[in-house]
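One protein chain omitted, others in place.
Just so it is clear, A, B and C label the chains in written order, and each chain counts residues from 1 on its own.
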Amino acid sequence: MTEKINKKILDDIEQLSKAMEKNGLSELTYSEGKAVYTLKKRENGVFSEFPEIVEKNNKEIKTKNLLENALKSPLVGTAYLSPEPGAKKFVELGQNVKIGQVLLIIEAMKTMNEITADKNGIVKKIFVSNEAPVEFGEPLILIE
Amino acid sequence: MTEKINKKILDDIEQLSKAMEKNGLSELTYSEGKAVYTLKKRENGVFSEFPEIVEKNNKEIKTKNLLENALKSPLVGTAYLSPEPGAKKFVELGQNVKIGQVLLIIEAMKTMNEITADKNGIVKKIFVSNEAPVEFGEPLILIE
Amino acid sequence: MLKKILVANRGEIALRILRACKELNIKTVVVHSTADEKEMFVRLADESVCIGPPHVKSSYLNIPSIISAATIANADGIHPGIGMLAENSSFAKIVNDHGFTFIGPKPEHIDKMANKIKAKALAKKIGLPVIPGSEKNIENYKDAKLTASSIGYPIIIKSTNGGGGRGIKIVEEEKHLKSNFLLAKKEAEQCFGNDDVYIEKFLKNPRHIEVQIMGDISGKIIHIGERECSIQRRNQKIIEECPSPKLDEDKRQKICELTQKAMEKINYTNVGTVEYLYSDGEFFFIEMNTRLQVEHTITEEVYNVDIVKEQLNVASGGKLSIKQDKLHKTCHSIECRINAENPITLFPSTGLVKTYHPPGGPGIRIDSSLYTGCNISSFYDGLIAKVISTGKDRIECIMRLKRALNEYVIEGVQTNIPFLKKIINKTEFQKANFDVNWVNSIKD
Partner (left out) sequence: MLKKILVANRGEIALRILRACKELNIKTVVVHSTADEKEMFVRLADESVCIGPPHVKSSYLNIPSIISAATIANADGIHPGIGMLAENSSFAKIVNDHGFTFIGPKPEHIDKMANKIKAKALAKKIGLPVIPGSEKNIENYKDAKLTASSIGYPIIIKSTNGGGGRGIKIVEEEKHLKSNFLLAKKEAEQCFGNDDVYIEKFLKNPRHIEVQIMGDISGKIIHIGERECSIQRRNQKIIEECPSPKLDEDKRQKICELTQKAMEKINYTNVGTVEYLYSDGEFFFIEMNTRLQVEHTITEEVYNVDIVKEQLNVASGGKLSIKQDKLHKTCHSIECRINAENPITLFPSTGLVKTYHPPGGPGIRIDSSLYTGCNISSFYDGLIAKVISTGKDRIECIMRLKRALNEYVIEGVQTNIPFLKKIINKTEFQKANFDVNWVNSIKD
């Protein structure tokens, strides 16, 4: 046995495993060139029929699919996309933004908190709608 | 197998095993070139620390190891290896027996039930001792 | 007190008995079939003896094997549980004859109550109200006609040796009597190997109310209130409650005391339940169960007693530790029976329980032998759990039951939980406006 279990192989396993999760697979075989992977997941059953759980799982998947590098909400509150009702939105899809530029406001305990861009780029996606409640860690805006 | 199970291989196994844990896999096969790894994780948890269970498991293993083709007890009761106290045993280890020959008696509800050989052969093992309680399905005698 | 008892049963009721024994420092032995070796009751017993293959005839109903197991395990008593051999008077007799204590009533009481006509005659003799009827087998149509007109229509024709709702014919008018009478005899013959039938007044929409009885060998008898079990599906009780939401204190007191006095007359011992139909303010004796009942739990909650421990006490020769004048209702309790079944077709659902998570919190008692990873076998009864909800009043009890059923997680097999939830959400249930036929009449 000469090959080394390197980081790439472990990463492959992790990625395949995530793909299984995403697609609800219990078993997966993958081969490419000389490499062959076979993965099996435990028949889990923990609360899968629980209505609440199903909901959470959907949410989880949703959250995961929403690209990891979106700007996340640093606090709980109500999101406002414009400075005041009827006014122009802070940013629009496709718009160029710069670090520090205000993207939206989150109101918490009657205080307006400005959420600013953490990098330069183009607004690729806005995940929240105006006046929507947001949780801690919820994706707000994707800038690329 | 000519290669020596060297430290590297053990390390590989450990790494793959950790990857399984991390990704919640119950089984993993990985091969590349000549090397083939197949790992399976024990179905975890269910009452393994329960004292009663450990006991049952031991019993189970014992029963399984006791060769499958031993003559099993057809009823619950007390085993007697001789026709009456102090008398000669019905059969001894190494003895030749014929179909229908009495091997022992099992007393149930004050009735003596003769247990007879189901095949011709040599008594290879006697699993029960005199006056011992026997359960249904418990191995009694091995004839080969 | 008994020192070591054998439990000749399985599932949740075996577990219930083991729990009582552990709380009394009585050692326990269970017998089990090869299919049950990993069951919870086997795991929690001090000792276990495998007595046969899965079929009950070869294991749980196999009297010689059970007696042998008790002998080799050195038990001094045998508890028959519920079902299986619990109402088999020969078994009770054999147990006693072999020097073990049968934890239940005397064989003669079991025997007398097993035959419906004998039981009814005895009930009448000891002062219990019975349904007007033939009091003996009806041999021919002529007698049937005479009996029917003397008690008045509608009438019901029943198999003397039957049960479970089979072989039953309801006749509304004389013109349908002949055909039904002949059919009933034929069905009785087919179902029970005996064409004996009898006739009774038919009660249209009665409720099912039963009285819990306990007696010791000194002749002391107490009642522990009543239960209502009108929520039945295809003649099977599925929801029971204590006290009955229908009875007032006066009616309750009257039927309980009447039953208690009747049992004194026959010197009844250990536990028993006298079952009545209740219609238009009147009670009519149906039968007596000479054993512990599935729904004993709700009486335990409401009256703050442990019926199984008391059973062990009186079987050991002890005097009743419960005094009639110390027994008071402290709350309201409802039991739901969880069955492993398709909630629509009612077909049994068997297999591996992948996830098991029972509800908890205040007022919730769970009697179940399930655990994550256990197997539900097709060989046995589908009753896998009992949810017992107790509250200060009926409303709290129902609300609690609702939240408990919502918390219950059983994955891998189907259960009747959705059906139970449907029932308790109905206005009729909440207003206690039901009878024994109500569940079968629910359309949606």
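To be clear about the criterion, a contact is a pair of C-beta atoms (placed from the backbone, for glycine too) under 8 Å apart; a residue touches a chain by one contact, two chains touch by 3 or more.
This is a predicted model, so every value here is computed, not measured.
Screening C:S149, C:N235, C:T330 or C:S441 for touch with the missing chain picks out C:T330. Among C:G225, C:P243 or C:P358, only C:P358 touches the chain left out of the display.
The chain not displayed touches chain A at residues 44, 46-47, 50, 52-53, 56, 75-78, 107-109, 111, 133-138. Contact residues of chain C toward the unshown chain are 15-16, 19, 22-25, 44, 297, 300-301, 304-306, 330-331, 355-358, 360-368, 371-372, 392, 396, 399-400, 402-403, 406-407.
Here is the rule we use: only the chains that are shown with their structure count from here on.
At the far end from chain C, in terms of centres built from Cα atoms, lies A. Averaged Cα coordinates give chain A a centre that lies 56 Å from the centre of chain C. Centre-to-centre separation of chain B and chain C, using mean CA positions: 41 Å.
Our note on geometry: chain A versus chain B, Cα centroid distance of 53 Å, whole angstroms.
Shown for chain A are the residues that touch two or more other chains, namely 44. Listed for chain C are no residues, as none touches two or more other chains.
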